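All protein chains but one are shown in place.
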Amino acid sequence: MSSATLYSVSYFLVNYVLTHIGSVLPAPLNAWITNGDLVTGLAVLVFGAILLGASMINTIVLIWWERKLLGRFMDRRGAMHVGYAGLLQNFADGFKLFRKNTFRPREADWLGFFSGPTAYLVTSFVIFGILPISSGWNSGVLPLSLLLALAIFSFAPLFIFVSAWSSNNKYSLMGGMRSAAQMIAYEVPLLLAVVAVVIVSGSFDLTTIVYEQQNYWFWGPLFLALVVFVAGMLAEMERIPFDLPEAEAELVEGWNTEYGGMLFAFFMLADYLRALVGSILVVLLFLGGWTMPTWVPSAATSFPLAGIFWFMVKTYLVFGLFVWIRASLPRVRTDQLLRVGWNRMIPLSLCAVFLAAALVLAKCVWPFGCLPSMGV
Amino acid sequence: MWINMGPQHPMTHGLWNLRVKIDGEVILDCDPEMGYLHRGIEKISEDRHYNEVVTLMDRTCYVAGFAWEHLYILASEDALHIVPPERAEYIRVMCEEFQRIGSHLMWYAAFVQDLGLMTPFLYGMRDRDIVLDLFQSYSGARMTYEYMRVGGVRNDMPPGFSAHARRALDWLSDRFVEYDRLCLGSEIFRKRCDGLGVLKASDCVATGVTGPMLRSAGMRRDVRRDRPYSVYPQLDFEVAVADGADVTGRYLVRMEEMRQSIRIIRQILDWLDHHPGPVLADRLPRWLGAPYAPVGKEDYVLKRNYPKGVGLSSIEEPHGEAQAYVVNEGSEHPYRVKFRSPVFANISAARHYLIGYRVADIPPIMGSVDVCVGEVDR
Amino acid sequence: MSDPVTATEKSSDNPILWVAKPMVTAARQFAKSLVRPSTVIYPYERLEDPKFRDQVRIESGKPIGVGPIWDNYRGVHALNIATCISCNLCAFSCPDLCIEMVTVPGGDPKHPKKCPQIDYGKCSYCGFCSDACPEGCLTMTTRYELSVTKRSEMVYSPQKMFGIYEQKLPMHPIRVERPANEDQILLEPPLCIGCNACARDCPTQCITMLDIPKPEAKAGEKVPKRIWKEPVVNDSDCVRCGTCINVCPKECLFWGNRK
Partner (left out) sequence: MQSEDLAKALAPVLGDRILGVEPFAKTAGRLRFRADAALDVFRAVKEDLGFHHLSMVGGIDWVSHREVFYVAWSDRLGQYLLLSTDLPADAPHIESATPVWPSANWHERETWELVDITFDHHPDLRHLLLPDGYVFHPLLRSFKLHEPEELEVKKRSV
């Protein structure tokens, strides 16, 4: 199965189903239904559906994972009644939100109020189409997939601001302003940290970046970049300690104060989708993606779907780190956050870039080893 | 731009409204609006018997019920010329000190949660539960105790209480180290709280601010020491003082007060172990006993001509200096009951410690005031 | 007393490495609660369950089960109808006026037996009623689960409370000593007409009507028309409920002190 890709699997599925349906149909219909274009088109649809479903389920399980971890950090249990160990609790919550009435404040702007959360959710979903999750399990070869992912990722402040402004609430507006300021401030160090990785790996393609890490994972030599990247990701994901846009203590719920029902669920889902994307990016850029170090026994890496398995394990562990940070740190203040962003993070990320350049020039660095030949 | 923080707002911890005028994120003006929880406790008290008012006292400040019971009982004993047995006084002081720990733990939980940190909230609530367990073991309720009576307390400690209490105290004093590590040991916490909500001692005195807020400004005023009531003169403790006059200072003062409370309770437990005795004054007027039957058209009390009196009591409640003024006109109901709530005065000075800070600073500052709306509105 | 310490001197826990301390603290708690968090899984584990209390105690590093005593929790009342004497003291002592005396079957038709009915929508669980009960038939139990779907179901009839009594839940072993009562029922003899109302309605039957000599008629005065009996209260049996004073048609009984 290791050679199978997500697309080949969905193509096989569609082809199999359509051939069997066509075999019982009369000839002209049979020819039409098994024609290559239709199969390809349906395969793409199935591909999208699988992606959507997988990312959705992963997101919801991620929420469960956070609740359970946070519970233990706080000396309690987390969700535990619906399903085994509360696994179905979030599905139940989602269903409840789905059934709730969605209403709009009278003075709110109709278009922005409804399009904001929708666009926020959709753009967060789209990124999953780009991210590779194992060798071959991607949407084909996109040479600039990293850049594209980050570009879509940074759409968010726009939509947040639109929905905050259009909901015509002072708290929402303040939250939206904070969110825009924060995301723009942390976009720069985030991208600079990525530049460090790109310099070392010599490619914007995520698959290439992962294969560049076959000798050593980048988190060791590029530790500075990792720190900057994680901090920037925390700010982008709006998680504690950088969750001031929705600082519930003073701003009620920040930019989603006026949202209820499914629209709120959109925000919630999109937040966790972004958290998932953040964790995945950390794994891809710094933790070797789906590959494992060579000293790991091959039995642990050669079973079917081993790549996806290890990838998910790493992703959830990285998210566990975010949860740990959330469990132990209070929220910072806007001015402090921005000051740290512009005054500390950008110089740090520039340092990281220089370090990366030095790493490339040196080729081999002592405890880690050498870069693969593909390097610049 | 004026924004209303409240009456339903995560910052308020109760029902009140803080109207804030802001420019961007900076606070230009503020105006607290109270009264959303006004239940007319002073008025209802006028229609109740002396002991029945105790049921209202638990609900005056729902996180410091024992302190308010003690306050009211001290004043009405003065007004009614009744002297409680010594053991009852020790038990009351123990209740008050345990309540101080419970209230401060509740404060700790809510305050750190305002900073966005959820973990200490659960630690604080978990450890407060220990205190509530102890309360329940002798008073029979976890928050609304109805335990103190004019002339003593309702019942004595159950057997084995002091061993359990000591174990709980050991557990609690270990936990305080953990609390400090979580808060003071965190750079972000210090950045958020140092130099925030400064209210200098002179301003505190002018605006009537008392309690941990005053002591965090370096002023060593504590009713327990300055005007000792009940059995406090026999107890050895220190008054916690900090010098920052800011949020961190208030945090430090409250943490130190909890340690001192543990010290006081240990002394009281030693005393209680060696001095058995009655806990209720033995000869009480009929209408102060629990089985009181108001009867007939004749006003029995006026017939007996019970001596009139006025009582003023003042205690160091967890939030500050609380006072009660009870007027006894010789009837079975108090003629007038008036309370001074420390939080009432502390909130009224809001303008002095909020203006000039940022919107994000409101939750920690108001959290450090430890607002309990129940006792402000009464 | 020693000199005051400033709080800053005593507990200055300064940050190391930005946020290392809180993160380590949280991780330590994480490791601890992997074994067993402090949560009491309520419907399955109950604090009042002695087995659970023995199993998880503060010694095991968990802050639950400190209090040894759950039996004196002030929850729903239990009423032993058989020993209730209908003295009304519970209803009198209720600060929230939530107790109403309702007729229960079992009394004689002329003087129906009345037992308390409690509206838990109003009750504040202060325990004054069970403290006031002279016979110990109205007690508070450890039961605290009262959620119902209708407000009318919050009103517990005597029969319902008797049902709780029959479950033999732990009932408040800390019994309050009734404070010594310096008052007694006194009589103003000239007003009494000997009507027997007090003796008839006394819940403890502690009033006996004794014959008194009928005075001789003096010149110019009429002997008052009355029954020549007077109530005598047996002080040791009296529960001081005041029923006699309430029923007295001539208001000749009153509270007082012979000393």
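A few notes on this one:
The letters A, B and C name the chains in turn, as written, and every chain counts its residues from 1.
Everything below uses one rule, namely that a contact is a pair of C-beta atoms (placed from the backbone, for glycine too) under 8 Å apart; a residue touches a chain by one contact, two chains touch by 3 or more.
Note that the coordinates shown come from a computational prediction; the quantities given were computed from them, not determined experimentally.
Although it is not drawn, the missing chain touches B when the whole complex is taken into account. Of the listed residues B:P158, B:G208, B:P278 or B:G330, the one in contact with the hidden chain in the full complex is B:G208.
Annotation: of B:G24, B:G40, B:G277 or B:P307, B:G40 touches the absent chain (contact as defined above).
The chain not displayed touches chain B at residues 34-35, 38, 40, 42-44, 46-47, 78, 205-210, 221, 226-227, 229, 310-314, 321, 323, 325, 327, 335-336, 338, 340, 344-345, 348-349, 377-378.
Going forward, only the chains that are shown with their structure count from here on.
Chain B has the C-alpha centroid lying closest to the overall centroid of all protein C-alpha atoms shown. By number of C-beta pairs in contact, the leading pair of chains is B-C.
Of all chains, the one whose Cα centroid sits at the greatest distance from that of chain C is A. Per-chain CA centroids place chain A at a distance of 61 Å from chain C.
Averaged C-alpha coordinates put the centre of chain A at 48 Å from the centre of chain B. In chain B, the residues that reach two or more other chains under the touch definition are 119, 123, 126, 182, 186, 188-189.
Chain contacts: chain C has residues 19, 22, 25-26, 29, 38 touching two or more partner chains. On the chain C side of its complex with chain A, the touching residues are 19, 22-23, 25-27, 29-30, 32-34, 37-39, 41.
Listing the residues of chain B that touch chain A in their complex gives 1, 3, 5, 9-11, 25, 112-119, 121-123, 126, 182, 186, 188-189, 191-192, 358-363.
Against chain C, in their complex, chain A makes its touches with residues 69, 71-77, 80, 324-325, 327-329.
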